[in-house]
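Take a look at chain A:
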Amino acid sequence: MSPQNYTFMFFGFTVAWLIVIGYVISIALREKNLRKELDRVKRMVEEGEQTRR
Partner candidate 1 sequence: MRLKIIVTLTAVAGLILAWNLYRIFLQVPDEANQGAIFRIIYFHVPAAITSFTGFYIAMFSAIGYLVTKDLRFDSIAASVNEVSLALASITLCTGSIWGRIIWGIWWTWDPRLTSFFVCWLIYVGYFMLRRAIDDPTARARLSAVLSIFACVDIVLVWKSIEWFRTQHPGPVLEIRGGGGMAPGMEAPLWWNFLALLMLATALILIRTRQETMKLEIDALRRHAHAF
Partner candidate 2 sequence: MRFLRQTWAIAAKDLRSEIRGKEAVNASVSFALVILLLFSFAFDLEPEQIRDIAGGLLWLVFTFAGTLILNRSFARELVNDCLDALLASPVSGAQLFFGKCVANYVLIIVVECISLPVFAIFYNVRLPQRLALLFLVMLLGTWGITVIGTLFSAMTVNLRLRELMLPTLVYPMLIPALVGAIELSRVLINGGSLAENMIWFRILVAFNVIFTILSLALVEIVLVG
């Protein structure tokens, strides 16, 4: 089997997996940011209610 063939196949698989991993990482980062934002807004609402009382 020609080595060039194997190189390209390796590239092909690598690219596919990189895209998948990259996408999963972006989802994970988004999850972290969303949780931070949610906690911040929840705190904002609680503070608002406390100052009203």
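Criterion applied: all candidates are chains of the complex that A comes from, given by their letters.
Here is the rule we use: a residue touches a chain if its C-beta (ideal position, glycine included) is under 8 Å from a C-beta of that chain, and two chains touch if they have at least 3 such contacts; residues count from 1.
Computed from a predicted structure; not experimentally measured.
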Touch assignment for chain A within the complex, options 1 or 2: 1
Candidate 1-facing residues of chain A, complex: 1-2, 4-6, 8-9, 11-13, 15-16, 19-20, 23-24, 27, 30-31, 34-35, 37-38, 41-42, 44-45, 48-49, 52
